[in-house]
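With one protein chain held back, the other chains of the complex are shown just where they sit.
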Amino acid sequence: MISILGTTLVLGGLLAAAFGAVVGIEGGLRHRPNALKIVLGAVTVFLVCMLGANLTMVYALVTHDFSVHYVSQVGSRATPLVYTVVSLWSALEGSILFWGAILAVYVFAFSRAHRNHPPTNPLLALGTMLAVGVFFSFLIAGPANPFGRVTPVPPDGPGPNPLLQNHVLMVIHPPMLYLGYVGMVVPFGIAVAALLRGQLGDAWMAVLRRWTLIPWMFLSVGIVLGSWWAYAVLGWGGYWAWDPVENASFLPWLTATAFLHSAMVQERRHTLKLWTVSLSLGCFLLTILGTFMTRSGVFNSVHSFTQSEIGPTFLVFLGVVLLVSIILIAVRGPLLVPEGNLGSVASRETAILLNNLLFAALTFTVLLGTVFPLVREAFSGVRISVGAPYFNRMAVPLGVAILFLMGVGPSLPWGRASPETLRRQFLVPAAIGVGVVLVCLVAGLRGGLTLLTFGLGGFAGTVTLREMALPVRVRMREQGEPLPQALWRSATRARRRFGGYMVHLGVVLVFVAIAASQSYVVHTTATLKTGERFQLGPYTVQLTGLRNGVDPHRRWTAAEVQVTDGRGRQHLLAPRMNFYERSTDPIGSPAIRSAAFEDFYLTLLAFDQGTPSASFNAWIFPMVSWIWWSLPLFVLGALFAAWPERRRARADAPEPVSVPGKAQSPGAAA
Amino acid sequence: MSRRGLWIGLSLAAVTAVLLFVLAKGFGRDPHEVPFQLRGKPAPDFTLRRMDTGAPVRLSELKGKPIVLNFWASWCGPCKAEHPVVTMAARRFGQDYQFFGVVFEDTEENARAFAGAPDPSFPQLIDERSRMAVDYGVTGVPETYFIDAQGILRDKVAYPIDPRTMMEKLAALKQPAGPLSEVVR
Partner (left out) sequence: MTAWVLGLVLASYAPQQAGSALLDPAREARVQALGKQLRCPMCQGLSIADSSSSAARAQMDKVRELVADGKSDPEIRDYFTSRYGEWALLDPPASGMNLLVWLLPLALLVGGGFAIARTMRRPVPAAEAPAPPTEAERPPSDDPYLEAVRAELRR
């Protein structure tokens, strides 16, 4: 019953998407405005079918209906309810089904938001997005059908992957990533529409930017939560392993970030159009590639799912999307002629161009490093590894250069800067950057690259804060507004600017936190009998005993330790080893004592019930939690920037605050 | 289409073709497989202590019969299922082959509990600090290594071995070495 219902819904979605895609693209190319109504209907049907199919699956999971193929794979009566619901996306077929639902929600939201636009653009964009919907509903209906019937019906199932039910972060991290991944389909649709029409106007560009910002935000959240999850669950003391799946989420984030910057140049200078649109296409291509990496079983990773049948289908889709993109860029791209030109060497345009170059190089490096083992094996049959040391060596200099540009770019005016402006703009931030390095040196901190990062962090942070504070000060001084009002007004009158700088502050924080936690980490291993203790930095660790426990879905052994920190406060920690029925090596749960400026991180390596004794890995990570605490800045900044401008502000004519490029010189716009 | 567009399109298409080719080649490969470079090379020598008698066992003094080495640990679930397979093979083919179990990353006490009563046809060896296991390129347990009568490491099975695979590998040990190991010798 459930199987039939689910399959029917998926097929309905497939039909609706196919119909809407054909009508949309045909209507858009032939300029038939009344096609929009039909496409909007198709989008609604697609949404209803996809949401219905997902709810059907959740119902089957919660009621333990093991006659449904997917439930028999990931369900288990012993699994807690939360993880049962979450197992919707814990394995291959379910995650594709979930993809479909998010896709439908995005397409629907887009169709509602832009139905009042001149219809040609929305028609082409919706048609393209629905064409992607056709592929995904085809995957769900065919190669990755989760609704298959199982006979005889098994009494119970194995439960979801143990790694995925170890921490509550797993409940929110994957949906965030999916929202980021799938959301890139909207900019893709918009970009394809722009290329098909051979023009990209300002209004349509603003739409493209906003719809990139939203998935960008979700990707940021997904990536940061993913690293937090790795840190809190995997127990190796790190948060980023350059694992193929991590890289897969990082790649579209990089291109989307590059896009958000190059879009500013496109807006101010009406140039870089083809490049900007290509970045939009690239974001989507990389999310498809990323999904392929996670789902095909070709790549090896902590969380890649097992070998699967859908790989070849996915590869064909990837090939088709790549081909379409390339043809569009080659054939229609030259139509997007630049209507302006770039400024001089010392200008914000140049800084953003360099930023784009660095982001492109970083994207390429990460992509190359991820697929290179496959390249090597395909061409010479040798298995090699490209791991963290490679990525760090390549990415760290690029990252530091980006941090530097983050201070330089906002200080430079559009167009051209005189030497005097340069001096005025850079003197204080540069002095603060140098000051930070000196203070660190005096405090006894060493390490060239780390101190450089701190110094540049001080530099970029100062520039960002100054740029945020300047309009506030002008308002307070020249208009006599009180601080809160001045702050609020200057923020809301230039949402994108203010939001962007909030994100910049978050990025500075992440850079500093990564540098500190990587460079000044302290580590030791020790084996203790009950009552014995060891010392790491200011922390004293004493083993008080071993404790065993049984949960419905696992057994565990915890080492109970008493940790005394530098100020004499005592904390009870209990790093554990969990034994799941499905995995051979036990999976550790680290215990973390987190403070504002450092984390004490303890994992259980081995234990002996007889003696009793236990072996530990212990680390002190300075500032590591700042990486996760930067998250609100990313989210708030992105939301702030994406929030629609109020109508009133728009009616106030030429929108001086959010388009300073135009306001800066009436002569330039004439 | 402009010349520039054509040029951009063609170069992108070339990169795409390589990418798709490489990804397509990746199908069917097991991403978890770890290369085993010692195949066809002389087996590394070892001296290990027998768990039952405490007597030392030295590989270089064992020449004459093919050898089967089975690495296991008491904490490893799949090893439990595999252990009877190797034990049965050892009892049945003990005349023609020498079977040894090697305890991997485990305490002796637990290993004893796991192995049960000592079986003379399948003696267990204690590998302090897993030194010898890493010499053999172990990637985890259970793993089974096959050494021919000339002391050449011919093959390994990196998963719980089943009776059929065991029979095949044992038979292959009696065959003359393949071209690969000829070259090595």
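Which chain is which? They are A and B, in the order written, and residues in each are numbered from 1.
Just so it is clear, contacts are C-beta pairs under 8 Å (C-beta built on N, C-alpha and C of every residue); 3 or more make two chains touch, one makes a residue touch a chain.
In this text the structure is predicted, and so the values were computed from the model without any measurement.
Novice: Could you list, sorted by label, every displayed chain in contact with the chain left out?
Specialist: Result for the missing chain's touching partners among shown chains: A, B.
Novice: Which residue from B:T16, B:T107, B:S121 or B:Q150 sits in contact with the chain not drawn here?
Specialist: B:T107
Novice: Could you tell me which of A:G6, A:P174, A:G369 or A:P622 touches the chain that is not displayed?
Specialist: A:G369
Novice: If I consider the whole complex, including the chain that's not displayed, which of A:T63, A:S385, A:Q535 or A:S594 touches that chain?
Specialist: A:S385
Novice: Looking at A:H173, A:R295, A:R493 or A:R576, which makes contact with the chain not pictured?
Specialist: Checking each option in A:H173, A:R295, A:R493 or A:R576, the one touching the absent chain turns out to be A:R493.
Novice: Among A:V82, A:V474 or A:L572, exactly one should touch the missing chain; which is it?
Specialist: Only one listed residue reaches the unshown chain, and that is A:V474.
Novice: Who touches the missing chain here, A:A417, A:L505, A:V563 or A:I592?
Specialist: Of these options, the touching residue for the absent chain is A:A417.
Novice: Tell me which stretches of subunit A touch the chain missing from the display.
Specialist: 235-238, 241-244, 270, 300-302, 338-345, 347, 350, 353-354, 357, 360-361, 364-365, 368-369, 372, 375-376, 379-380, 382-390, 393-394, 413-418, 421, 470-471, 474-475, 478-479, 490, 493, 497, 523-525, 527, 548, 555, 557, 579, 581, 585-586, 588, 603, 605-609, 613, 615, 617, 652, 656-657, 660-661, 663-665, 667-668, 670
Novice: Spell out the interface residues on subunit B facing the chain that's missing from view.
Specialist: Touch set of subunit B with respect to the missing chain: 31-32, 34-38, 73-81, 104-107, 110, 114, 129-131, 133-141.
To be clear about the criterion, only the chains that are shown with their structure count from here on.
Novice: For subunit A and subunit B, what's the span in angstrom between their mean Cα positions?
Specialist: Averaging C-alpha atoms per chain gives centres 40 Å apart.
Novice: Note which residues of subunit B are touching subunit A in the complex, please.
Specialist: 1-2, 4-6, 8-10, 12-13, 16, 18-27, 29-33, 35, 75-78, 107, 109, 140
Novice: Would you tell me which residues of subunit A are touching subunit B in their complex?
Specialist: 292, 296-301, 304, 307, 311-312, 315, 318-319, 322-323, 326-327, 329-331, 333-334, 371, 374-375, 377-378, 383, 584-586, 608, 610
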